[in-house]
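One chain of protein is taken out of this complex; the other chains stay put.
== subunit A ==
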Amino acid sequence: MSTSTQSPTRVAEEPGGAIRRNRRLPRYAPLGLYVAGIALGAVLSALTGFSIALTAVYGAVLGTLAVYTGARAVEGRRKATDRLVTALVTTAFAIAMVPLVSLVYTVLDKGLARFDAQFFTNSMFRVVGEGGGAYHAVLGTVVITAVTAVISVPIGLLTAIYLVEYGTGRLKKAITFFVDVMTGIPSIVAGLFAFALFTLLFGNDVRLGLMGSAALAVLMIPVVVRSCEEVLKLVPNELREASYALGVPKWRTIVKVVLPTAVAGLGTGITLAVARVIGETAPLLITVGLVTGTNLNPFDGRMATLPVFAYYQLTQPGTDTQAFLDRAWTAALVLIILVMVLNVVARLISRFFAPKTGR
């Protein structure tokens, strides 16, 4: 190694000196330091009467400090900063995971009690105590969500196509603005809108599954527009130009080139939009209400849906309170499973419909 030539980019302790050797902490030392910090936190919290929450707070702070000072002493400043940020990010991740894990655990714990065949084959018709199920609510949720998708997907997808392929100037800006506004509409407002609309059209005391779908569509359309717009923007302009250069009209270019290229992303976006509205409670509460029997006709009368079912089981238990609570938890569990299934479907869509490279 030459020391006579000096390069300005050389990172060294002193100019012209040898490149500094890295002194590193042993592999599991940072983890050990962090755990030691948590242990110290536990001791600290025990001073004021032991509590897990306090231990976690003290432990996170002390553990991070321990890792930083340890690394600072052995490895130098740059590496210590790296360790510090790693510790912070990991702590933040752990904090974010706490509610998720806790929620899944609680719902599984309490929901599995009634996660049986009866739950999926019986309705609540003439059930006041034990037994009964959410057959009617599961199917109601599926029907209402399907109708919502039938309303929202064409409107949302066509709006996205307009925005990306045709829209210019003020109209495009206005539509984008109002779609953004719609994204922020509270779900209860969407429910009241549908309620008011159908009351105006069909008179007082009207209750239809379609009302719920209309309310959910108000929430779903902007999500569909946004996700489809982003996906369509990703289709390279070169493909459109290649198609135009072959003498293909614009609408055929969109139908035969742009949409097939984007189909994986569109499918994923739409599926996630469905997952977004399937758990909505408030709009369904004021539009479709709840019934104990099975009604699968969205054009006639009240329908049961899982979120509203869970809400009523919880707030208006009958003679056997525990049975009602169990059903509420199971309904929540089924809802989570439905959303999870939709997310998996979205993944599969994006995997199987993505353009193949074929190498």
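Just so we're on the same page, a contact is a pair of C-beta atoms (placed from the backbone, for glycine too) under 8 Å apart; a residue touches a chain by one contact, two chains touch by 3 or more; residues count from 1.
Keep in mind that, in the parts below, contacts and distances are computed from a predicted model.
> Please identify the absent chain by the protein name in its UniProt record; candidates are "Membrane lipoprotein TmpC", "Oxidoreductase", "Phosphate transport system ATP-binding protein" or "Multicomponent Na+:H+ antiporter subunit C".
"Phosphate transport system ATP-binding protein"
> Out of A:Gly17, A:Pro186 or A:Pro260, which is the one that touches the chain we can't see?
Counting the whole complex, the residue in contact with the absent chain is A:Pro260.
> Give the residue, chosen from A:Gly17, A:Pro249 or A:Gly293, that touches the chain omitted from the document.
Counting the whole complex, the residue in contact with the absent chain is A:Pro249.
> Consider the whole complex, including the chain that is not shown, and state which of A:Thr48, A:Thr168 or A:Asn204 touches that chain.
A:Thr168
> Need a quick check: the contact residues on subunit A for the chain that isn't drawn.
Within subunit A, the residues touching the omitted chain are 168, 236, 238-249, 252-253, 256-257, 260-261, 263, 355-359.
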